[in-house]
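Every protein chain of the complex appears in place save one, which is left out.
Our next item is subunit A:
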Amino acid sequence: MTPEDTATLAAAKLASLTILGGRDKGGALETLDLTLRPGDVVCVVGPTGSGKSRLLADIECLAQADTPSGRRILVDGAPPDARRRWATVGKLVAQLSQNMNFVVDLPVAEFVAMHADCRMVADGDRVVADVIACANALAGERFHADVSLTQLSGGQTRALMIADTALLSASPVVLIDEIENAGIDRKRALDLLVSQDKITLVSTHDPILALLGHRRIVVANGSVADVIETSAEETESRAHLERIDAVLMALRQHVRGGGRIEALPAAFSTFASAMATDEPFPWTR
């Protein structure tokens, strides 16, 4: 067994990842000692340019006070030595972002089988079927195993990427840059990653997605300003937001089908006029 294989095994059995604070953009100390464990879903929120990507990049390269933030990342409670750090990097973290596409022109099943081969999975055919079934459960519209990867819709592509990452990627940590709110069941996608014992970090501006996390990290001016546990009240808020969202999604389908929107549910006008007052929003009070 090569040192790389050992590192892969070690990475796959990761028990915890700890992020220790560095400095913000002004040089002020960042108070942070956050430990993530398999099955955790943590959202990362903050304005554009606040340092969300830096935080994810620090995790990805297992920063040891040698990135602009000065943060340190501990693996299973200890800093990895240089050799192990670089042998582990690249295998520790799987990444998914809206900018990613499938570029290989192969049928879905053939490509997933190729990925399974790389992982030397024993029961390849079953795993391929599982990945495709999981992706179809996440995607709004079903797709067939024989369709070409490049012909999948945006939602189907994202669903397949998440299912494949959950079931076939060796990486114990998954970094996701936003999951668009169309053509994919986001709650189910995160549940799938949790069921595979991944540590999942999601960078997002979307309130529903943010509330789907167990915790969320608030980034401002290059450092972590707060770590919020998602409360029972917030989970309840999410349920309301999801209902509003479902209506908007239904409207979207309707517009897609060439429909007109001349009549809205009565509750909508009540809601709209309530929102149109000069009263501050309840969450600003």
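The criterion applied here is as follows: a residue touches a chain if its C-beta (ideal position, glycine included) is under 8 Å from a C-beta of that chain, and two chains touch if they have at least 3 such contacts; residues count from 1.
What we mean here is this: contacts and distances are computed from a predicted model.
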Which of "Molybdopterin synthase catalytic subunit", "Sugar ABC transporter permease", "Spermidine/putrescine import ATP-binding protein PotA" or "Hydrogenase maturation factor HypB" matches, in UniProt, the chain that is not displayed: "Hydrogenase maturation factor HypB"
Identified contact with the non-displayed chain, of A:20, A:73, A:168 or A:190: A:168
Identified contact with the non-displayed chain, of A:33, A:66 or A:141: A:66
Contacts of subunit A with the absent chain, listed as residue ranges: 53, 57, 60-61, 66-67, 82, 86, 89-90, 94-97, 99-104, 111-112, 114-115, 118-119, 157, 161, 164-165, 168-171
